[in-house]
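If you scroll down you'll find the structure; I have some questions about it.
Left out: one protein chain. Kept in place: all the others.
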Amino acid sequence: MQQGQMAYDRAITVFSPDGRLFQVEYAREAVKKGSTALGIKFKDGVALISEKKVRSRLVEKTSLEKIQLIDDRVAAVTSGLVADARVLIDFARISDQQEKVTYGSLMNIENLVKRVADQMQQYTQYGGVRPYGVSIIFAGLDSIGPRLFDCDPAGTINEYKCVSIGAGKDQVTAYLEKEYKENLSEDEAIRMGIAALKSAVADESSMKEPEIASIKMGETFHVFTSEEVSKYLN
Amino acid sequence: MQQGQMAYDRAITVFSPDGRLFQVEYAREAVKKGSTALGIKFKDGVALISEKKVRSRLVEKTSLEKIQLIDDRVAAVTSGLVADARVLIDFARISDQQEKVTYGSLMNIENLVKRVADQMQQYTQYGGVRPYGVSIIFAGLDSIGPRLFDCDPAGTINEYKCVSIGAGKDQVTAYLEKEYKENLSEDEAIRMGIAALKSAVADESSMKEPEIASIKMGETFHVFTSEEVSKYLN
Amino acid sequence: MQQGQMAYDRAITVFSPDGRLFQVEYAREAVKKGSTALGIKFKDGVALISEKKVRSRLVEKTSLEKIQLIDDRVAAVTSGLVADARVLIDFARISDQQEKVTYGSLMNIENLVKRVADQMQQYTQYGGVRPYGVSIIFAGLDSIGPRLFDCDPAGTINEYKCVSIGAGKDQVTAYLEKEYKENLSEDEAIRMGIAALKSAVADESSMKEPEIASIKMGETFHVFTSEEVSKYLN
Amino acid sequence: MQQGQMAYDRAITVFSPDGRLFQVEYAREAVKKGSTALGIKFKDGVALISEKKVRSRLVEKTSLEKIQLIDDRVAAVTSGLVADARVLIDFARISDQQEKVTYGSLMNIENLVKRVADQMQQYTQYGGVRPYGVSIIFAGLDSIGPRLFDCDPAGTINEYKCVSIGAGKDQVTAYLEKEYKENLSEDEAIRMGIAALKSAVADESSMKEPEIASIKMGETFHVFTSEEVSKYLN
Amino acid sequence: MQQGQMAYDRAITVFSPDGRLFQVEYAREAVKKGSTALGIKFKDGVALISEKKVRSRLVEKTSLEKIQLIDDRVAAVTSGLVADARVLIDFARISDQQEKVTYGSLMNIENLVKRVADQMQQYTQYGGVRPYGVSIIFAGLDSIGPRLFDCDPAGTINEYKCVSIGAGKDQVTAYLEKEYKENLSEDEAIRMGIAALKSAVADESSMKEPEIASIKMGETFHVFTSEEVSKYLN
Amino acid sequence: MQQGQMAYDRAITVFSPDGRLFQVEYAREAVKKGSTALGIKFKDGVALISEKKVRSRLVEKTSLEKIQLIDDRVAAVTSGLVADARVLIDFARISDQQEKVTYGSLMNIENLVKRVADQMQQYTQYGGVRPYGVSIIFAGLDSIGPRLFDCDPAGTINEYKCVSIGAGKDQVTAYLEKEYKENLSEDEAIRMGIAALKSAVADESSMKEPEIASIKMGETFHVFTSEEVSKYLN
Partner (left out) sequence: MQQGQMAYDRAITVFSPDGRLFQVEYAREAVKKGSTALGIKFKDGVALISEKKVRSRLVEKTSLEKIQLIDDRVAAVTSGLVADARVLIDFARISDQQEKVTYGSLMNIENLVKRVADQMQQYTQYGGVRPYGVSIIFAGLDSIGPRLFDCDPAGTINEYKCVSIGAGKDQVTAYLEKEYKENLSEDEAIRMGIAALKSAVADESSMKEPEIASIKMGETFHVFTSEEVSKYLN
């Protein structure tokens, strides 16, 4: 690291001379240390798949779950600082419920993602706080059909056919860039997602029992049981 | 970079000895990394045209849209930090709707642009925040006729016959400075805009399907379909 | 620049050992980069004249207007940071209208200028903000007769027979110091002002179509049309 | 320690270039100096066991108690800065009682732990405060059955079959990782916990009279008397 | 300047090791650059006299007036930063009027001076602001008789028989220290004051038309006309 | 002191790399300069004893009193910064009275001590303040029986059979660690306390007339008169 850089990267609210926000870039490093996950659309729905790092047999498995339901038609998977992620997921749930209480219907998924991303953007512009060290994939169904977004520490959001976050993001993306086709069946999509994750995750044990959840048109989000997951592992 | 400069460019609220605000200049660097877009007036209306960077085939195209409608007679295109841009566009929409609710009619376009620019100026004068890393072109129709403004990170606004922002701004401007004529037809203006963008954008792929939107006297803003766009590409 | 100076000029709220406020002096440098303008009193009124920098033929001329009406008996011309100037002009207009709503009559011009100058002074005394990088000439008519003030980044105001701001301030002042006489006719005053501006402005193009506005006893402020301006240019 | 590190670890709200929050890591060092404690689930309940450092015979033993009841179905044991721990335990009790007053029933244990952890997370993201220098084990019974969580200075929470905090955490965890079996009886679990603590605590005196508390299905939390504890010590 | 000093003089709220407040001392330097003025008591009243710096014939003379009426029995003359002085004079006028509205009578002069001085003292004790760069002489009549005070950037006030502020303060004071007698007539006092000012002011032009104002028992404050002033100039 | 330390010990809200809070440790140094005092329980009550430093015969003795009644069943003795101690004792008295007003009965002593300690803990966690430079011994009677606590600058509290604070704390504690027996009579306890203090206090004069106060079951706190004290001094 050069001296010039150090002068700009310790104060969140300043630009470097070439227009970069170092603190946001460093927060992305925290995400790059996180577990790998992906979202993938199929013909009539969208699935989330995440590796599951079993650090110790003493940890309850439910405690390792990376996929979180926001409501019964939207789920999210996160990578990065665990506590930051929890706070943002709760923020999403509360925003969603407030909308329901106020307007009688749940939020459009894009608006829900924007609400979370706006919160994250503010932490990159105001002094006295640090950015959130987290990326989030949101997946779900709304009146437009299956939706799949990611949101990064800068508060930037994009919509995808498939998308990955975490340590193995680059390998997963390279795999899907090559293999992904539209109009996959749910089955094909999940098998492709698992193959993509396997190509990226060095630690085999964390792919022994990955997490899977999906939603299909006309249904609610379904988190796969161990039995359902195991069908996809050979 | 000289030591003298470093002393002044890390604290947003101070002037340098020669009266410059370095943080604002650095925010402009963030804009210079953004995608290139332009606005161009024609006889009875105004058009916006933007390159569309397709970074990956896995990204949904709607997610790359740079042109945003504020309401049915005003649209904007942005360049720079994507999350900052979203926040400012939402700010514009909310200001616009509040005016409508309060006074029963939409804001004059110039006032709408000033409202956004005042917000941006404040972030260059108060401590504890950074400037917005974004430039915006606003185009639309009001009682005066077709209007076309830009607004930069300093909060400066100008009205133009044609204007460009983003990485290719200088080349586009040089092209239009030479070629632009008043009283172009809509067709001529769009063809000239595309030619100008092509002269500036190195990556050919991002001009494969540029975004186009325009508004004509007596009509509302129209975002071109792929078919409509493709008519202009040869 | 000496090391001793650097220790004091980066924090707005401190005096240097010799009792100077460097940030205010640096803000004046921003004004010295601005376009040149002047105000000049004549027998029964007062006029404002400004060079008009036409940076590009693509910019709408109305967008370059430096002379702004506050209400129909007061106008202002500014030099320095464009966004700061807009914010202060709006501040003046709102103060003026609030007075009218509250007391049924417009503010005395001197009080209006003081209101703006007090705002500017506060930004030189409180931490967490920078001074406004702008000087303003206010001209108008009130019960005392024609009035002509300037206000600088320190918030200092003075009343003048004629006054100049911007890059050419020193030359314009030297010219008028020598030539100005009281009881000029409006015509004579405007011709003298244009001559003074021409003596100061290096870039001839920006004197091709200067801005002129004036007010006479019993009338309201009049912004000159291109035809009216052109009468004075030979 | 390298110079590069020192630049980032004195300001809580910034990330280091590799995405770490040094202040949170240093707060964990405060925890590593604390007394060793553990939580362990058994067939129909969960137990907490803590060493008891008797620094002086002049201290009242009740004052050394590390195990604290939140209400009659949840208890906690802490390690790290003693005053920080007291403040957080009180925070948990008040949150719990507010829930009871508001909704007529006590909080779900997981929600109670999240409430505390959210408080701890905020102290890692906002300026002007330091993180809490404390880790907490929460144990209890709710409608799901026996629950066992820990919460660290980052605000991260996990659910466990057994878990340890404090100076001897690594040795205790290694011991339990090897020995722990599910469906232990309460008796077996407590004996295993004491053996694990003994393997980790160098100062024998602090294992002379360890603290033990447990809860079984259908009962409330029971803090062991000296007599009950002594049964387990040979 | 020594390094030891620099460590203490850039932060207003700290004492130096020898108990000094450097920022207050530096603010006094700003006063030492101001125009010279004095107050002088005579048998049945008190007068204020100030040099009048005519920087340019283009400035309106009223704009150079240093003597300001607070109400018809109190006047003030200031030296130092012009905008700071205006803000404090307005503060005095508003305090005075508020008292009148609240209690039906104007403030005792000493209380009025204290109100201003308390304001100035606060700016020497709180962070985030700088001291006022101004000294003020207040003169007037109240139930005690003629009163004459000064107030400096520290917020210190004293009552005098005669007193001076500004660049020539030391010479004027030395002159009056030697010459002043009690029970002068108004005429004698004004002549002595002008002589004292002349002994201190290097630039003769600024003594061509000094400002004079005085108040006598049973009368209100009177600002001298040019004719009245000229009687005293030979 | 090493450079590494200096980097962490000037900002209260940060941990050092080894998990220490230097500002709290430095505040304890202020306590180590204070006068020595102790609390000691006996069979049916508790006593406080303090040396009394007579710095000058011109000081009123009442002004030197270190033992303060909170109410008639609780007293406290402090060591460290005198003004900080007064503020905290007043805080304890007000908390105590508020409880009485609100609930009709005085606070449980443990809760009273916690209220004060929580206040002290907050000053170790928030920016912009320093910790209190004081340790306090609280002694009294409540429904549990005689109580004896200390509270240090970290906000840590412990309950004791006997405890000491101030410059001689280590010697007093060593003495009592060796000599203290439970079920002492009040007389024996006070004699032992005085002997312990004498073993620790170098300046004999400050043990000429120590302060003593005690409370017995069924009675209120009694501050010993000079005559009562003198009985114990040979």
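Order of writing sets the chain letters: A, B, C, D, E and F. Residues in each chain are counted from 1.
Methods note: contacts are C-beta pairs under 8 Å (C-beta built on N, C-alpha and C of every residue); 3 or more make two chains touch, one makes a residue touch a chain.
Remember, predicted model here, so these are calculated numbers, not experimental data.
Visitor: In the whole complex, not just what's shown, which of E:Q121, E:S135, E:Q171 or E:S206 touches the removed chain?
Guide: Touches the omitted chain: E:Q121.
Visitor: Touching the hidden chain in the complete assembly: which of F:V87, F:A202, F:M217 or F:L233 does that?
Guide: Per the contact definition at the top, the residue touching the missing chain is F:V87.
Visitor: May I ask you to list the residues on subunit E that touch the chain which is not drawn?
Guide: Touch set of subunit E with respect to the missing chain: 4, 7-8, 11-21, 114, 117-118, 120-121, 124-128, 148, 154-163, 173, 176-177, 180.
Visitor: Tell me which stretches of subunit F touch the chain missing from the display.
Guide: 1, 6, 9-12, 22-23, 26-33, 56-60, 62-64, 81-84, 86-87, 90, 123, 127-133
Everything below uses one rule, namely that only the chains that are shown with their structure count from here on.
Visitor: Following contacts chain by chain, what is the lowest number of steps it takes to reach subunit D starting at subunit C?
Guide: 3
Visitor: Touching both subunit D and subunit E, which chains are there?
Guide: Both subunit D and subunit E are touched by no common chain, going by the contact rule given at the top.
Visitor: Can you tell me how the remaining chains group up by touch if subunit A is left out?
Guide: Taking subunit A away leaves these connected sets: B, C, E | D, F.
Visitor: Roughly how far is subunit A from subunit E, centre to centre by C-alpha average, rounded to an integer in Å?
Guide: Inter-chain centre distance comes to 68 Å.
Visitor: Starting from the mean Cα coordinates of subunit B and subunit C, work out the distance between those two points in Å.
Guide: 30
Visitor: Can you list every residue of subunit B that touches 2 or more other chains, as numbers and ranges?
Guide: Residues 11-12, 127-128 of subunit B touch two or more partner chains.
Visitor: Classify the chain contact graph as line, ring, star, complete or other.
Guide: line
Visitor: Chain pairs that touch, all of them, please.
Guide: A-B, A-D, B-C, C-E, D-F
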